[in-house]
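With one protein chain held back, the other chains of the complex are shown just where they sit.
Up next is chain A:
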Amino acid sequence: MSTDCQKTTAKAIPSTRRVTINDAAHMPHDYSTTPGGTLFSTTPGGTRIIYDRKFLLGCRSSPVAKTPPKGLPKIPGVTSPPSKDTDEKAHNGELLNNNITAPDSSSSTGDDSQFEMDI
């Protein structure tokens, strides 16, 4: 009767998983979680936060990732504004450094600031 004895097909164990975030609400609420759960408790060495290249490159376009870091030492010919941004800002006649705060504040959400106040 039971002829439903099917073979399951073997699949590779996924080593990475790609998750696209379109909304801040999809972000995890704590730092031990990554979007979509890229946490592996069974990798050698225990739990790791794993990102593949494509995901990392995707994060590059977030506004936060584009602002110059605070306290970036000025080393001539070494630390410099990114060429793309330079062009944009130069167009507006602004120095890149003047823009540190603007994109930053736009990226923060109300909830976050409250959380940070508690710290």
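The rule is short, and it goes like this: a residue touches a chain if its C-beta (ideal position, glycine included) is under 8 Å from a C-beta of that chain, and two chains touch if they have at least 3 such contacts; residues count from 1.
Criterion: contacts and distances are computed from a predicted model.
Not shown: a single chain whose UniProt protein name, out of "E2 ubiquitin-conjugating enzyme", "Eukaryotic translation initiation factor 4E type 2", "DOG1 domain-containing protein" or "SKP1-like protein", is "Eukaryotic translation initiation factor 4E type 2".
For chain A, the residues touching the absent chain in the complete assembly are 16, 24, 27, 31, 34-35, 43-46, 48-53, 55-57, 59-60, 62, 64-73, 75, 77-82, 85, 104-105, 107-109, 112-113, 115-117, 119.
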